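One chain of protein is taken out of this complex; the other chains stay put.
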Amino acid sequence: MSYLSLTERDREEMLAAVGVASVDELFRDIPASVRFGRELDLPPALGEQELTRHLEELAARNVDTAQELSFLGAGIYDHYVPAIVDAVLQRGELLTAYTPYQPEMSQGVLQAIFEYQTAVCELTGMDVSNASGYDGTTVAADACFVAKHATGRAKVVVTEATNPQVRQVVKTYAPGFGLEIVEVPHRGGVTNPADVRRAAADAACVIFQQPNFFGCLEPAPDLAAAANAGGAIAVAHVDLVSLGVLEAPGAYGCGMAIGEGQSAGNYQSFAGPHYGFLAARDEFIRRMPGRIVGETIDTAGERGYVLTLQTREQHIRREKATSNITTNQTLLALAGLVYLSWLGPQGIRELGETCMALGEYAKERLSDAGLELVFPERTTFKEFAVRVGRNAQEAVRSARARGVHPGYALGRDYEGLDDALLIAVTERRSPEDVDRLVDALAAP
Amino acid sequence: MRLIFEKSQPGRRGGELPRPDVPPAEVPADLRRSRPPRLPELAEPEILRHFTELSTRNFGIDTGFYPLGSCTMKYNPRVNERLVMLPGFRDLHPYQDEDGSQGALELMWRLQEALIEISGLHACSLQPAAGSQGELTGLMLMRAYFADRGEADQRDTIVTADTAHGTNPASVTMAGYKLAKVETDARGNVDVAHLREMVNERTAGLMLTNPSTLGLFDEHIEEIATIFHEVGALLYYDGANLNAVCGISRPGDMGFDIVHINLHKTFSQPHGGGGPGGGPIVVRETLEPYLPGPAVTKVGDAYRLDHDRPKSIGKVRGYTGPFGVFVRSYAYIRSYGPGLREMSETAVLNANYLLARLKDAYDLPFDRLCMHEFVLSARSLKREHGISALDVAKRLMDYGFHPPTIYFPLVVPEALMIEPTETEAKETLDAFVDAMIAIAREAEDDPEVIKGAPHGRPVRRLDEVKAAKRAVVKYGFEDHVGLAGDPAEPRQLEAQKGA
Partner (left out) sequence: MAATESYPGELKYHKEHDWARIEGDEAVLGITWFAQDSLGELVHYEPPNQGDTISKDSPYGEVESVKAVSDVIAPLSGEVVEVNQKVVDEPETVNADPYGDGWLVRIRLTDPTEADALLGVEAYKQVVAES
C-alpha cells in the first residue's frame, strides 16, 4: 500500500518537463559510491487490512488498564478521557496543520494555544505559559536553563521526592548546561524546608514536586520560601488535576510551575506523546523556551493571535536561543484544553476531592487488612506508598495473577523500600475496585 | 471570534465524573486552593462547537496543499489514527511489566530495526521526542564518547553549515559546545576549502543536513566525512531531509556516525498544529554504549527493556519515548516496505517538476536539479515591484494554498522554500504553479492586491509589532469583569501579575 497519487502518464509528463529521461537521473548529484545498491531489507508492504490485523495482533499482546485492574501511577495516570477530546483531536484542520508560522492560516490553532496558556496560567497562578514542552521531564531541564541564565548561578537543587524520571533527565542535561545537580533527601516522605534553605544559598533554582512522587503533600509554601530566601527560583512540579483542590504555585512564591500534562486529557499510551507545561512569572518571559502565542489586531482592527517574542527562539537567535525546541506537543496540549474546559472549575475540584477520598479509603482498607503505610502521618493526593510485607515485585506478580496490577515497586528507585508499592487511585477506580486490590494484596 | 472564556456562564458545566460514596478527605488549610481557577463553564455541545469553529479557522494538509519547506507536510493516513487508538496501545501504562507489554516492545524493536536499515547504521534509541532533541542527544553522545577517550576537554567545537536549521546552533550551545560555521560554495555545497581551515584536533564533530536546506545533495560528502574522521571527529546527520533519500542513499554509507530521524516528517506523524514529533537516533557501533536508556532489546523470542547500560548518557525524556508516534510511523513504514524508495523518488520528482515550471517566474539561486525541496527567491520581484517573499506568501493564501517556508535558509535573500512531498497529485502541483505564476504577473499589473493580501482569510495581516511590544499572552479576566458576550473592544492588556 502506498499513498502516492501519480499515474504512469503523470510521471512521463513530469520527467519531460524536468528534462530528464528517468527518475534515476534526478539523483545524478549523489556520488555513485554513496548510492544504495540494493533494495531496503524491510518486510513487504502491507495493505490497510493486513496492516490493521498485524497491529491488532501486537496490541493484543499488551495488557492494558481495561484488561487488568490497574493501580499504576508514578507519573502517568489512568484518568478518564472524555469522548469530546477524541472528537476535537480528529478535526483534520487542527490535526494535520503545523506550527502556525502564517497566522492568517492558523487562527484556530493560535487561539487554542492562547486559551491553553490562559488555562495553565489560571491553574498555576503564573503570568505566562509556553505552548508546551515535550513532557514532564524535559520541562524540568528547561526550567534549569531559564534559572541558570536568570540568576547566573551554576547549581540546581532537586528534591529526592521528585519523580526519578524527572531527576534522571535533569542530570542528563546538566553537563551541557554547565550545571551541578544537588539532591535534597526526603525525611519521612516529605522535604524539610531547612534542608532546602541550606542547599538554596548558591542555587539557581529549587525543583520540588507537589504532590511529591510518594503522593505526599509537601509543605510547599515553606519550600518555596526556603528557596527564595537563598536567592534561588522556586520551581513547583505539579499535577494539573490536583490544582482544583491544591493551592496554585503562584500563590506561594514560586517563580515557575512545570509538570506532566498527561493526567489532564491524554491517554497513558505507554508514555506518550504527552505534553509538558512550563509557566512562569512575567520577569522570566524573555527567557522562556518554545512557542508563545500573543494577542494583537489585524489591519482591520479585528482581534487575532500570533506567535510572539520569537526572537527568543532558535530560528532567529540560533546559538543564543533560550532553547533548541521547535516541534512541541501542541496537539496534546489542545487535548488538555478541551479536557479542562469539559471539567470546568467545579469538575476539577470534584475530581481532586474524589481522588483524595478514594485514596483515603484505600489507605484505610489496606491498613485494616494489616498492611503498613510507609508514611502514615502524611496527607496524600491520589497516590500513596504501602509496605506489602514481602518483595514488592513479587507482590505485583501474585496480584497480577488475580487480575490486579497493584502499583509501582518503589525499590527500583529508593533504598530501603524494596517491600513498598506506590499505589495510585484515580476516579476511574471504584470503592469495589479498591476492595479487590486489598484482597489481591492481602492474599498470600 | 470569542474566546472560550468569554462564552463561560457561572454554574454551567460540561462533564461529570463519578462521585463514589466514601468519606471526604481534607486538604490541610495552608495547602488548600484559596481561589477557584477560572476555567471555562460551558455545556458539552457548546464546547464542541467552539473547537469546531476554531478548526474552520485553520488550514491543515487535509484542507489543501501545504508546501512548507523543511517540514515534509505529507498526507497522514487515517488508518494510523485508528491503530493508535487500539486499547492495547492507548491504555497501556509505561510501568506495565515486560510480560504485559510484549506487543509494544516488539513494535518498538521492529521500528528500531527498520530505522537501522534505512540509515545504514548499527543501533537505535527511540527516546528523543523531536528532531531538535535528537540533535542534543547526539551531541551528548559525542561528549560521552570523547570523555571515554580522554578527549573531553580537547574537543570543544562543533561545525555547522550556514544553511543549517536554527536548531543546530541552538543544540550546540545547550550541549556546552562552541560553534563554528562553515560557508556554502557557489554550487550550494559546503565550502570544502573553508571547512579544511577550521577542522582540527579541537573539533568534536560536524552537524549537517544532506540534502541541505537548499534541497541540494552535497556532492563532496565523502570528502567532508574524511576531513572529520582524519582528525578523530564525528559526523552528525540531521535527518530533517531524509524524505529525499530513503532507499537511495543512506547516511551511514555517506560517512555519518550519528543520525536523527524526524518520524513526524519522513514517516508521517500528523503535525498537530506544532507537534508531537519523534526524533529517534541511530548510531555506529562505537557509540552504542552511550545511548539513552533503557534500551529495547530482543532476547530469544522475548522483548526486554535493558536498564544495565553503565556508559549511557542517561535519559533525555521520560520512560521510553512517545509511543503513539512509534505506532503511526511503524504503520507507515510497513505500508510501504521496500517501496519507501518509491516514496522518496516521487517526492524528488514532484519537487523537480515544480522547480522546472517555476524557475522562469522567480529567481533561482542555485540552478541544479533539486532533491525533495528547492529554494526560490523573490529578489527581483522585490527590486522591480516592491513585492517581497512575505507578500507572495500572503497572496498564495487567496489562491487556497498554504505558503512555503519564507526567509529561510538565511543565505538566500527573499527565500521561498518549497517542499511538495510525494503525496500530491499532478493537478495540485499544476494549480500551485499557476497560482505562483499568476502572482508574479500580479506583481507587475496590480501590486496593491498582493500587498493587501490575504483577502479571504478569517483575519487580515496581523500586527506582530504590537504583539511583541507589550505581550498579551493570556486572557485578561480582570479587564472583562462580568463579561459574557463580545468584548467591548479589543484592548491592549498586559499580562497580570500572579495571584
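We just call them A and B in the order they show up, numbering each chain from 1.
The rule we apply is simple: a contact is a pair of C-beta atoms (placed from the backbone, for glycine too) under 8 Å apart; a residue touches a chain by one contact, two chains touch by 3 or more.
What you see is a predicted model, and the numbers here were worked out from it, not measured in a lab.
Among the residues A:209, A:228, A:262 or A:310, only A:310 touches the chain that is left out of the figure.
For chain B, the list of residues touching the undisplayed chain reads 407, 464-465, 467-469. Residues of chain A in contact with the chain left out of this view: 286, 310-311, 316-317, 320.
One rule holds for everything that comes next: only the chains that are shown with their structure count from here on.
In whole angstrom, the spacing between the mean C-alpha positions of chain A and chain B is 19.
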